[in-house]
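Left out: one protein chain. Kept in place: all the others.
And now, subunit A:
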Amino acid sequence: MPDLRRRFPSAIAALAALAVILPANAAEDVLPAPESEIILVIEGNIKRKNVDETAQFDRAMLESIGTTSFLTSTPWYDNPVEFEGVPLDRLLDAVGATGSEMTAVALNDYQATLPLSDLGEDGAVLALKRDGKYMEIRDKGPLFIVYPYDSDSRLAAEKYYARSVWQISRLVVR
């Protein structure tokens, strides 16, 4: 059963984002072009694109979709840390992704495949900030898929640690 308490603010945020984006692009499924450094490329089965067959995002575009944050302990840091970023399901909705899974590709060419169906329920977030600061490449930035590991013991497992890809550069929807 979905955790409404957790998801409710996200839904509000998503509606707000759509209110901003949709009127402008009502006629065509086109994303606005990125204006600064591109930090994420989404390709594959998506409906809304902006560069060729891909959807490319700068930091501002990502943040405009709406962010969420949570505090959690992780295997990588000795103390609990606060992540802030875009919920993955909302991001994929924003690009009209269809399909069953998604491969996250890191700068160091590490790859992990995530089923699309679980993303919303598991609360997967494409984190931009850690403890209020944008993450550098040297600090697993610029994008880091994280889960609220403490909120559900199910998530504090190898399966989800393996899905937690840092230094993300590309998402391929299939």
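Just so we're on the same page, a residue touches a chain if its C-beta (ideal position, glycine included) is under 8 Å from a C-beta of that chain, and two chains touch if they have at least 3 such contacts; residues count from 1.
The criterion applied here is as follows: contacts and distances are computed from a predicted model.
**Student:** Between "ABC transporter permease", "EAL domain-containing protein", "Multisubunit sodium/proton antiporter, MrpE subunit" or "Glycine cleavage system H protein", choose the name on the UniProt record of the chain that's been left out.
**Tutor:** So the chain that does not appear here would be "EAL domain-containing protein", according to UniProt.
**Student:** Just to verify: which one of A:T54, A:T67 or A:Q167 makes contact with the chain not shown?
**Tutor:** From the options A:T54, A:T67 or A:Q167, the contact with the absent chain belongs to A:Q167.
**Student:** What is the set of subunit A residues that contact the non-displayed chain in the whole complex?
**Tutor:** Residues 75-78, 107-108, 110, 136-140, 156-159, 161, 166-167 of subunit A touch the chain that is not shown.
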